[in-house]
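Only one protein chain is missing; all other protein chains are in place.
First chain written, first letter: the chains are A and B, and each begins at residue 1.
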Amino acid sequence: MSILISKDTRFIVQGITGREAINLTRENLDYGSKIVGGVTPGRAGRDVYGVPVYDCVRDIVKAHGAVDGSIVCVPPRFTQDAVFEALENEVKLIVVVTENVPRREVAQMVELAELRGARIIGPNCLGMISPDEAKMGGIGGPAANTRQAYTPGNIGVMSRSGGMTTEIASTLTNAGLGQSTAVSIGGDAIIGSSYAELMPLFEADPDTKAIAIYSEPGGRMEAELADWIRTNKSRLPVVAFMAGRFMDEMQGMRFGHAGTIVEGVEDTTAEKIKRMEAAGISVAERIEEIPELLRKRLAEVN
Amino acid sequence: MPGLFIDVKVDPEVAKDATLAAKLAEVCPVSIFKASERGLEIVESELDECVLCDLCLEVAPGKVEIVKLYEQK
Partner (left out) sequence: MRFYEYEAKALFARHGLPMGASRVVESAAAAREAFDAIGGPCVLKGQVLSGGRMKAGAVKFADTADEAAAHFDAIMPVEVKGQKSRSVLVESKSEIVQEYFAAVTWDGRAKRPVLVFSDMGGIDIEEVAETHPDHVSKTHFSSILPLSPRVAKEAIGATGVTGSDLNRLTPIIFELMQLFLRYDLTLAEINPIGKLADGRFIVLDGHIDLEAEARGIHKELLDELGIGDDETRQARPPTEFEIAGARVNAVDHRGVAGNVVEFDGNLGLVIGAGGGSLTLFDAVRKHGGKPANYCEIGGNPSVSKARELTKLILGKPGVERIAVMMNVVSNTRVDIVARGVVSGCIESGKDPAEAIAIFRIPGAWEDEGFKILEKYGVEYCDRSVSMYEAAGRAVAKMGAGS
């Protein structure tokens, strides 16, 4: 079992003829994902590694029936429109890869998604993977590299950093711990699905036994996660890795993702670590400590 | 002149084939091929940007060769 995506998920790629999208399409197909079509306006009739290209989402749906998901991989100024297009064609799971989309546009996308009963992952993310089932997005890179980093198992992974999702999974795999699903949730200040919003899915997945997250300064997402764990008396032990400790001394400077800035005490790693530990989340100082901490916490549960 | 890492060799036949030239220019995501009235041109400054996607090999099988110079002694 897994969350969000399985080998039966049928999805499309918006912006499929771009440099990054071409790459990601090949990698997803190689990994076994089902991509039914792609969109690039004005390029209907082409194909990318056998995936037919259409001018709009509507035409794909007409030709191939309803689709479950879409990867949006278009330049920032076209991103909102692409997401609206997917939502209005009843796509319920949208992975937004694009970086540098202004907050207002993201908030509007997310609000429309709520109205349409759809879920957005990202923006500024690499998507997600249920190892040996399917992946949706650039997560893990080429299929062979992806198999090296991700193996099926019982750890759910969530990360604000796309790259660190794979770094963590790779560390878990090396230590003999597989993953149920790994989600790169995106590093922007406003994202479609936060840690706390994905927790109920992992909680309901019988194959997920523990959670590993990557965390960094800025935002209130860790506080939200801590609250969720406490209110819902979560059965899942959580281990977090906290990066960007040097930023605590550098108020007002922006490093890393758009959401990463220390503006007040609540944004600092020191404060976040305190809050997470109070909610029973174990915090690792180095990535290589994660597997050991997970094993310890899993042993406590059993 | 080849790049530091990549060279692209094209069959002279293709260089004269306007349709194929146009196709190559369209598929290459990093604009290494340029279709002009004279046929096909290789944009040397972009050679090292080649992402090894093989799309050019697909549209012109056997007529384009991608050489990885770093594999040579």
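Brief remarks on what is shown
We adopt the following convention: a residue touches a chain if its C-beta (ideal position, glycine included) is under 8 Å from a C-beta of that chain, and two chains touch if they have at least 3 such contacts.
Predicted model, so just to flag it, every value in this text is computed and none were measured.
Here the chain not displayed is in touch, across the complete complex, with A, B.
Note that of A:Glu99, A:Asp132 or A:Glu203, the residue touching the chain absent from this view is A:Glu99.
Considering the whole complex, the residue from A:Arg10, A:Lys92, A:Arg147 or A:Arg254 that touches the absent chain is A:Arg254.
Of the candidate positions A:Ser161, A:Thr181 or A:Thr208, contact with the unshown chain belongs to A:Ser161.
The set of chain B residues touching the chain not shown comprises 4-5, 30, 48-49, 51-52, 68, 70-71. Within chain A, the residues in touch with the undisplayed chain are 19-20, 23-24, 75-77, 99-104, 107-108, 110-112, 126, 138-142, 145-146, 148-149, 159-164, 166-167, 170-171, 174, 187, 189-190, 194, 214, 216-217, 219-221, 224, 241, 243-247, 250-260, 286-288.
Quick note on the criterion: only the chains that are shown with their structure count from here on.
Centre to centre, using the average C-alpha position, chain A and chain B are separated by 36 Å.
Chain B contributes residues 29-30, 51, 53, 55 to its touches with chain A in the complex. Contacts from chain A toward chain B in the complex involve residues 18-19, 22-23, 26.
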